[in-house]
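Some chains have been omitted; the remaining ones sit where they do in the full complex.
Chain lettering (A, B and C) follows the sequence in which the chains are written, and residue indices restart at 1 in each chain.
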Amino acid sequence: MKAKVTVMPKKSVLDPQGVAVRDAMRHHGLPDVRAVRIGKVMEIELEHGDEARLHEICRDLLSNPVIEDYELQVER
Amino acid sequence: MKAAVIRFPGSNCDQDCYHVLKNGFGLDTEYVWHKEGSVEQFDMIVLPGGFSYGDYLRCGAIARYSPVMRSVAAEAERGKLVLGICNGFQILCEARLLPGALIRNRSLHFICEHVHTRLENMETAFSHAEVTKSGGKLLTARTGLLLHMPIAHGEGNYTADAETLREINRNKQVVLRYADDHGAITGGANPNGSAENIAGITNRAGNVFGLMPHPERACDPLLGSEDGKLIFQSVIESAKKAAK
Amino acid sequence: MTQEPAITPELIAKHGITPEEYERICSILGRDPNFTELGIFSVMWSEHCSYKNSKPELRKFPTTGPGVLVKAGEENAGVIDIGDGWAIAFKMESHNHPSAIEPFQGAATGVGGIIRDIFTMGARPVFSLNSLRFGPITGNGSAAVANNRRLFAGVVEGIAHYGNCIGIPTIGGEVYFDESYEGNPLVNVFCLGVLRHEEIARGGAVGVGNPVFYVGAETGRDGLAGAAFASRDLTEESKQDRPAVQVGDPFREKLLLEACLELLASGAVAGIQDMGAAGLTCSTCETASRAGTGVEIDLNKVPKREPDMTPYEIMLSESQERMLIIVTRGREQIVRDIFEKWDLPYAEVGVVKDDGMMRVCVGGDVVAQIPAHKLAEDAPIYHREASARPAPEPLGTLPEADPLAALPALLAHPSIASKNWVYRQYDHMVRAGTCVLPGSDAAVFLVREADKILAATSDCNALYCALDPREGAKIAVAEAARNLACSGARPLAVTDNLNFGNPYKPENFWQLRECVEGLAEACREFGTPVTGGNVSLYNQSPAGAVDPTPTVGMVGIIHSPAHITTQAFKGAGDAILLLGDIGGEMGGSHYVKVIHGRKAGTPPRLDYAKEKRVQEAVRSLIRMGLVRSAHDCSEGGLAVALAESCISGAEAIGAEIDLTRFGNLPDGELLFNESQSRIVISVRRENAAAALALAEWQGVPTHRLGFTGGKHLRIKSGEREWPWLVSDLHAAWWNSIGEAMEANG
């Protein structure tokens, strides 16, 4: 089984990295960039793996629910 | 004979480098703001350590596009001496002025400590000199010499593909490797997981040098080491020769 | 404009405002407050901003002295003269509650906040310390232990993230682990900056008609009402208090720091104030109040990160990396140029008025109008009821324990073990001034611009304070001064961070009062004025209040590089001397806690005269060039101090120690008692007699303990003999925290 976890900073939370990259892109011939938000992707390969457990791990280990949201996609 | 210390937003070893060059070596030294167009008028260029642009995206990735970097690249092309320390090394790799890349430390932790590095090539413009330590002791460059300097980085793990590694070895571009206190290049002496314990390399032409250790933090007996002087003395002598 | 909620008793209560306080608000305004004004009062009158429960206590601190240039409380941080026209500004701040919710960001923004406090004074920050407390990280893989490790790891990473990026070395601190901090860690951060006397900046809105500038990061909905949040017990639902989480941006703050120092040097600044807790609210009314003026701002002009923010949200936001600057009229262009150079947002948001009002407008309409001085200074003050805790459980006779096993066990206890796992993650060498790295009694830093050598330490044995708050607080000051003395320094001044439980509980308030009085008395004795600090109350977890923890940060000066001294033995064949008596007090000792699992007994007594003689003696021996190493006895007593001197150097050095002369004290007392005023020094063999005579002549009982050298630390006393391989002791001490933290699960 393959799983893909995307972890993004919550909308309300400041994303300093996104701000810095937005400014860099504007200086870089894309003046019309409005906003950039930067998160993590994790590509996970499992023997079989159970989805419920994966969700727990996304919450407890792979993301920080206080400031981030996660999204889990599994393909068998 | 004039030295430039480039200031990127987020550079934080700029003042330390400036102090060593200006007060330690009595060199005519100037800060150059990253928005400036040109470093043509300088004989040597130092890219100091720090967190340019907060290390956001990748260390050095954004700084590499600062206006001043065009001129730095052009001057490097013309053979001018460029020294990149820590974040400066990362910027030079991002700018493709040096081969390879520096990624996250194996331990994932930021590491600040004194390390031993072994001098692998004493023929470069950055590693050939002899300096007198306070108290009169001589420190003379020779292959195998151990230099004691601090590291302080979270992304100092040097990587390059096999072909690049073969090439930089073949061309003697590797100047420093992490070593144990007997000079052995061991896994245990490798603080960050760098390929082949690489701590510092030059470009093919030998006029651009990047290293993760901080020589500017090792130029004063009060700080526990003066070994960094050897690096600065070398590049200053080389720059003086070139300037003539 | 958006419809604001009506002011109901429930809403008032939700803002933590009592009916009496509400009455006071109405009489100040001569009317009922609107929603925005209510919010403004709630943060300004929160414990965090108003110190309403601790102010009467803080007045007990000595705040004056020959070297004091700016007194505590006057400005954002006190300023102390260090000679030749140079001065230092330093302060300690807590971020306990935010760190409990989100350890990484909580600790990071704490560092950012204290750094702003320092450069607001016009000083360039040159180093930091950090004082940390967590629940136990060793033992069974229980959920509690796992959570303590998560908090510890996150806090250390957060401090590293912010301090390393901004380029201010973190050169020292302390970390303790105890059950009482479970779920409510203590995160106290200290920063010190240097400046010329004439560079001292003030936080007053002076000069009617001067423009008011907002500089730094845009305002978002970060940390809404964090100040109020820090003034409540940590409950399960407050952990759901998500909006209180602020994200720090050390890169922005680095730019802000450089831009502000550049602007201050330009002479365009009439007044400057950082936006900490209660952001815009606090900075506007405090600058006005200090200068006896008024300030009017227009929220439309405030740079914002998010659309449709209400006045309430903007005024209470705690977004980081922002400053308020009052500019001398006519110099506005300088501000624009500098902040454009540094690519930082800035805006002229208001003007200084003469009517004493804090007036907040949105375009044409006034949304809040409050007498600034009354808002900033007339918060209610409460004299809380105090009731003494029962005296500590007496020790009784302790069961036998094998010293051979006890010493390594003590050295491996995370509170005593080497903190290298922590400070390795901190850049403690940037600014190329750290002469004594973390790992000795005090950190020593060469301030190049001033050519001065400073020593700094933070100390507090909260176990003593739990058993006897007054004596414990006195000892915190004494130990800090002793750590400085051992490094060759003379103490200059103190900053403190008072960490206690809910003050409405009489026992907690009694602890607070006892500790303050203990600190105040000791600071007078050691001639170290208190330049400022921070109070953090409501440090409670469901289990109850944390141990009372009055953290002391002390700074001293070393007059010559030759006087810099560290705790590690320097070579074989040196004579080892003990300055002070062998002692015998076991109450509150780490031996009793770690080996016998009890927090019990009366902690050691402090004798000021004796303590001062010992510190004076070690300083003069150092000045005469006799001392090769000096280390005070603290947690774990004489045996731990000796072991640390053996193993904290570049390579471990053994020692042969004979304690026979001290008669037949029981093993535990002999080796591990924590009596105060004791320092272990090593001197060249040929200097031993002279050093001994000199110390005795200064009224300090001094004893030859033995010699350095060999592979063992061997302690004899009559028939008794205990040999330890120093390599084993080193391993136990050096690896213990790393092993606990890298252990999975």
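Just so we're on the same page, a residue touches a chain if its C-beta (ideal position, glycine included) is under 8 Å from a C-beta of that chain, and two chains touch if they have at least 3 such contacts.
The structure displayed is predicted, hence computed values, not measured ones.
The complete complex stored in this file has its protein chains present as A x2, B x1, C x1.
By definition in this document, only the chains that are shown with their structure count from here on.
Just to note, of A-B and B-C, the chains joined by more C-beta pairs in contact are B-C.
One finds 36 Å separating the Cα centroids of chain B and chain C.
For chain B, the set of residues touching two or more other chains reads 53-54, 56.
Multi-chain contact residues of chain A (touching two or more other chains) are listed as 16, 20. Per the touch definition, chain A reaches chain B in the complex via residues 16-17, 20-21, 24, 27-28, 38.
Residues 160, 164-167, 249-252, 254-255, 341-343, 423-435, 437, 446, 448, 561, 564 of chain C are the ones touching chain B in the complex.
On the chain A side of its complex with chain C, the touching residues are 9, 12-16, 19-20, 23, 64, 66-67.
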